[in-house]
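For this depiction, one protein chain was excluded, whereas all remaining protein chains were kept in their positions.
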Amino acid sequence: MTPKPTLLKVLDYLSVIVLIIAAYLALVYAPTEQIMGDVQRVFYFHIGTAWVGLLGFVLSAILGIAYLVTKDMKWDIIEVAAIEISVVFFFITIVLGSVWARPAWNTWWTWDPRLTTAAITELVYVAYFMLRAGVEDPERRARFGAVYALFGGLSAPITFMAIRLFRSIHPVVIGAANQNQEKMNMSGDMRVAFFFALFAFTVIFIDLFWNRIRLGQLESKVEQLKLKVM
Amino acid sequence: MTNFLQATFAVFRKDITAELRSREIIFAMMVFSMLVIVIFNFALELDPATRKEVTSGVLWATFAFAGTLGLNRSMAVEKDRGCLDGLLLAPVDRSAIYFGKVLSNLAFMFIVEAFVLPLYSALYNVNLFNPGLLLVILLGSIGYTAVGTLLASMAVQARTRDVLLPILLFPIAIPVLLSAVKASTGFLNGVEMAEIWPSLNLLIVYDVIFTAVAFMVFDAVVEE
Partner (left out) sequence: MEPTPDTSAYMIAGYAVFFIVSAIYVASLFIRNRSLQRDLETLEDLDAKK
């Protein structure tokens, strides 16, 4: 394998630095929210991870199309990298949301459209990895993965609309909770922490993405060599 | 175009003929759906008051479970007997094979639904013969089998195929199931059409999008 490019090394260090700054801004710099207290501080990382999670899922659907059109393995490697990182970040998003919901809404979980869609989306991509694990031929695995990534990307917005329709019959708890969330007023210092978290997670995402793509390339190289030797 | 339709119907006819001879898919789906209804009866304590609210949920859960059984079986048969390879060698457009399989899977779904509806009506003394409900069942089944047939043809080519189909299909099919349940409940409880339309529209949108995409990618799924 080619040695790590200098730019990637720089990016590795930069990711750690921005993560520390983002954590400082979220935990110390931003003022404590009056109504919810300290738990509101998870919100910065919640939005940050959600943003990069969604970014990866949208990217993967596009990469799936790119693979199906070109049949070039490099798109498959990038697609897996995007989905794997997004699954990890989205899992964190859901857990952070749940931790926040417990004191704010007095429950770990409500079946509100956003939460439910997030959970289903996460399940779609867990299914994606189960599908890949069941297929040995790399080329077929890539085709199946691309098709499923495309399906997942298409179904997520429709799922959100379907759940919103469904939930409109019981607007009581959820409606109130949602308004509460929308109404969250951010002071200037909070906004700094918020936007810095978005920036930090974008940098971290790019760094992990690049590292994971290199890992994927190594993986396919080993796989090919195995076929050649054995 | 006529060639395409002929090929589609040839695949459809082949499946129906084979099924009429072996009866292994539809019979299994019927028995299974009966069992699901029995289990729901005890799991939910379907007394008259709650029944009104959950009828369409029970129906769609039954259709979905019985549907995966049928989809999996109908594709597994092709794979095991080497029919799929034979079909793929035929000098026809491959998407004709996809539509043929969708049609036969849809036919199996309809037969099971035609069996479940009177059975459920009789067991719980409710009238399910509502034209609106039939329309929802038509639209919902189309979306479910369009996606299910494609995912089943991937699942049967995987090592873990028996467990894979429901895991792949359910999260993708959730919009169909949710809007179908919503629309069915609306029709059964005589809700105004204005409230049902959004769900129906969503079903139609889903059907169109996923049939079109499945049609485009089927080639990539069966390619050798």
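As written, the chain order gives the labels A and B, with residue 1 at the start of each chain.
Simple rule for what comes next: a residue touches a chain if its C-beta (ideal position, glycine included) is under 8 Å from a C-beta of that chain, and two chains touch if they have at least 3 such contacts.
What you see is a predicted model, and the numbers here were worked out from it, not measured in a lab.
All shown chains touched by the missing chain in the whole complex, by label: A. Screening A:21, A:47, A:62 or A:99 against the full complex identifies A:99 as the residue touching the chain left out. Contact with the chain not shown here comes from a single listed residue; of A:27, A:73 or A:154, that residue is A:27.
The chain not shown here touches subunit A at positions 1, 23, 27, 32-42, 45-46, 49, 88, 91-92, 95-96, 99-100, 102-103, 208, 211-212, 215, 218-219, 221-222, 225-226, 228-229.
The rule is short, and it goes like this: only the chains that are shown with their structure count from here on.
We define each chain's centre as the mean of its Cα atoms; on that basis subunit A and subunit B are separated by 31 Å. Against subunit A, the residues of subunit B that register as touching in their complex are 147, 150-151, 154-155, 157-161, 164, 167-168, 171-172, 174-175, 178-179, 181-182, 198-199, 202, 205-206, 209-210, 213, 217, 220-221, 223. On the side of subunit A, the complex with subunit B involves touching residues 68, 120-121, 123-124, 127, 130-131, 133-136, 140, 143-144, 146-148, 150-152, 154-155, 158-159, 161-163, 165-166.
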